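My questions all concern the structure below.
All protein chains of the complex are present and in place, except for one that has been dropped.
Chain IDs A, B and C follow the sequence of writing; residue 1 opens each chain.
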Amino acid sequence: MADLNMSVTELKRCVLVKLSGRIDSSKAGEVERVFQDLESQGRFRIVLDMSEVEYISSAFLRVLITHMKKAKRFNRGNIYLAAMPPRIRDVFELSGLLPVFKVYDTVVEAVGDW
Amino acid sequence: MADLNMSVTELKRCVLVKLSGRIDSSKAGEVERVFQDLESQGRFRIVLDMSEVEYISSAFLRVLITHMKKAKRFNRGNIYLAAMPPRIRDVFELSGLLPVFKVYDTVVEAVGDW
Amino acid sequence: MNTAEIVFASDLANLSAALDFVRAQCRFAGASDDETFACELATDEACTNIIEHAYQGRKDGEIRLTCLWADEVFIIRLHDRGQPFDPTAVAVPPRAARLEDVEIGGLGLHFMRSLMDEIRFEFDPAGGNTLTMVKRLSHGAAAPREPR
Partner (left out) sequence: MNTAEIVFASDLANLSAALDFVRAQCRFAGASDDETFACELATDEACTNIIEHAYQGRKDGEIRLTCLWADEVFIIRLHDRGQPFDPTAVAVPPRAARLEDVEIGGLGLHFMRSLMDEIRFEFDPAGGNTLTMVKRLSHGAAAPREPR
């Protein structure tokens, strides 16, 4: 029910992007636009706060992979994933993609790792 | 969604019955049992706190009329209605029965009238 | 026209779930809270009549509840194979000013007629009884959630 909400906070060494609600395949484009904005500002060190994400589909994973590849190019950054709810983690696991992500239990740990 | 809940509080001069949730036609019998219990204890002065009632049907009105008639017999009591939400009041109005009820805006006013 | 249909036995124990079902479809169709309440109450009265009168208390009769909706309209259809009756013979209950004069019962059909924009009974000796109730939707307060 909860629609997608996004907030961006610029921290000293990285950008914290908090996603909340449902990211179905029709909403993955909205997340993509946030990544594109950050890229155009030259910001590639990103922490995704997933704690309030209720739903994702493969379209979100596709966006994530695409922009993680861009972020890591020239060693300039990465997208860290923090505080994934169990059901969201299940989807990552099902995708087989978990090994390629840096995953943190808490936002503090992820931000602290930059 | 909220199922029917009922609580009975014995006050000095009357009994306060609080109904909460949905009273559909399959639940009116549960309310009836409360009135029957009170009648068997010789308690006929009743205030119904309706503030948290979300839904009623004609079956509830039927129960109310039946037991109000019993309560008023020999001048021994009545069932006062207090704190009706607007949509519940609409149903009473639609039934044309509003004139036969004693209706109070607040539980305090109803209890204070005994 | 979108549809949703459930079939259940003529047992009052099934009523709450049937009303939950109607409410879910109303929400989905973008009905307002008032319109949803009206549809639920009309369904409640209609189902209760089918259980008590058409099936005369038998708990194993079949009731088929169908919701149909489009942008501006929500339709509830109830089908049973119990006794038919003559709805034109059922009058609005007289208004009583004194409790002593209030007759018990007779409100169900009055509620259905008042709350819905249109109600229609069809009695087919072979096919059973069908009640169709129509509610126009305003889409005033909430945005319609109907895909289009």
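Here is the rule we go by: contacts are C-beta pairs under 8 Å (C-beta built on N, C-alpha and C of every residue); 3 or more make two chains touch, one makes a residue touch a chain.
In this text the structure is predicted, and so the values were computed from the model without any measurement.
Put simply, the missing chain touches A, C once the whole complex is considered.
Considering A:M6, A:L61 or A:V103, the position touching the chain not shown turns out to be A:L61 (whole complex). The chain not displayed touches chain C at residues 2-9, 14, 17-18, 20-21, 24-25, 27-28, 145-148. Residues of chain A that touch the chain left out of view are 1, 22, 24-27, 55, 57-59, 61-62, 65-66, 68-69, 72, 87, 91, 94-97, 99-100.
Going forward, only the chains that are shown with their structure count from here on.
Chain contacts here follow an irregular pattern that is not a line, a ring, a star or a complete set.
Ranked by separation of Cα centres from chain C, the top chain is A.
The interface with the largest number of contacting C-beta pairs joins chains B-C.
Measuring from the averaged C-alpha position of chain A to that of chain B gives a distance of 54 Å. For the pair chain A and chain C, the distance between mean C-alpha positions equals 48 Å. Counting only residues that touch two or more partner chains, chain B has none.
Residues of chain C found to touch two or more other chains are absent.
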